[in-house]
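Here's the structure we're looking at; comments come further down.
The other protein chains are all here in position, but one chain of the complex has been omitted.
Our next item is subunit A:
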């Protein structure tokens, strides 16, 4: 209870007061249901993130009357943001910019080897970076609002929940209730970071990716808990800008990704200063009188308990879909009770035919911005008669923006073997040294590519995995190749662009099966 009292003076106080406001609002809403007449729309989108906005804009483009209801519930730490959803505010955009800040740190070091004379000391100002990143994000928020306005999409900054199959009520910051009804409703509320609520102190003292990009001051010495891509990306850029950073992981890194690649990713991070506590699980977070956080954890390997002191603890242990406060049961929309995601079919339709779900909130979909955007657009086109094309969720490329980027598309080696059998899979692989690494003599031990193919000629490409600089840029084009049904032979017939890293992909010639050495040779 003492902790609670302390918390009330801290950030949680803000959180509590907001909750109260919200509660009052809901009560008000209950009173209002009978009163006003709902505003009518052809399409109502709940959630103004990448998927929702794309769907709304496309529908408006097709001449429909569209509304978007968006509301950002502040994080337990009190962080909130504008229109645009996770990607723009607390995801892809700020993380790639902070990743870039970290890369620039590496470039400053390289520059010396390329003849640039930069005087020491070289320091990094979190404040300056964060402000620049936040300003950019705010300009994007603004841009999204303008776009909605331009396309005559009605935007409501309200927290929405279902009243019935066609009606949604929303409460704004001041507690005012609005009723909206629509022929078609799209749920695109996304997800939010998970807190390990069972760990004492986790919610009070920990932050998540919802907060890190909006911190005004440097997080200082940071413990990142989890080994998801969010965890590794954050730990990567924090290390890169010079912070003492530790990753605590329970089991494997980047679950669901190719495991050989994943361990190369962490190996690279380790060799560049990120500490890893493997097989460890936190059990308690305590605030010390100094203001620092003391974390207690259990080391599963030794069975022993250990403690450490950090300025910041960042939870990156997964995300929870935002479905709990939607009153989905009032509309009859089914969720998967295991993970609370909305169950959808190939048309993105839920258990209620005129209610749809796209993006991170939908069951079984890749949690990626471009898939949500495309799915939203195609959904609007189907709903309003422009096309009948379904979203194709196969061979979706993605990139993990760790300090050494990891781009991939198609199957991991494990998946390919599980699907086709070891004897039918041929893996071509190579280590390589980016030309730009030579002059500053950067370590290229983890620059590695593998292409997973069927063994039978013409050796259809099943998956491509690229670890190295600019992996995102490299992977994009090859993703198309895989979509086109490229074979190993066709990729090999492609002439390289010299000197690039991506040309290494079209030069892959050593199969794992051959047992030949895939490491870099002189030329």
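Methods note: a contact is a pair of C-beta atoms (placed from the backbone, for glycine too) under 8 Å apart; a residue touches a chain by one contact, two chains touch by 3 or more; residues count from 1.
What we mean here is this: contacts and distances are computed from a predicted model.
Asker: Going by UniProt, what is the name of the one chain that was not included in the view, given "Adaptor related protein complex 3 subunit beta 1", "Dynein light chain", "Glycosylphosphatidylinositol anchor attachment 1 protein" or "Thioredoxin reductase 3"?
Answerer: From the choices "Adaptor related protein complex 3 subunit beta 1", "Dynein light chain", "Glycosylphosphatidylinositol anchor attachment 1 protein" or "Thioredoxin reductase 3", the unshown chain carries the UniProt name "Thioredoxin reductase 3".
Asker: Of A:374, A:429, A:450 or A:465, which one is in contact with the hidden chain?
Answerer: Checking the options A:374, A:429, A:450 or A:465, the one contacting the hidden chain is A:374.
Asker: From the list A:36, A:63 or A:143, pick the residue that touches the absent chain.
Answerer: Spelled out, the listed residue whose C-beta touches the missing chain is A:143.
Asker: Any idea which of A:45, A:72, A:97 or A:295 touches the chain not displayed?
Answerer: A:97
Asker: For the chain left out of this view, which of A:332, A:421, A:457 or A:485 touches it?
Answerer: Only one listed residue reaches the unshown chain, and that is A:485.
Asker: Identify the residue among A:42, A:73 or A:110 that touches the chain left out of the display.
Answerer: Answering carefully, the residue with contact to the hidden chain is A:110.
Asker: Taking the full complex into account, what residues of subunit A touch the chain not shown?
Answerer: Per the touch rule, subunit A residues meeting the hidden chain are 87, 92-93, 96-97, 100-101, 104-105, 107-108, 110-111, 113-130, 132-133, 136, 139-140, 142-144, 146, 241, 368-371, 374, 392, 396-399, 407, 435-436, 438-439, 470, 472-481, 483-486, 490-491, 493-503, 505-506, 521-523.
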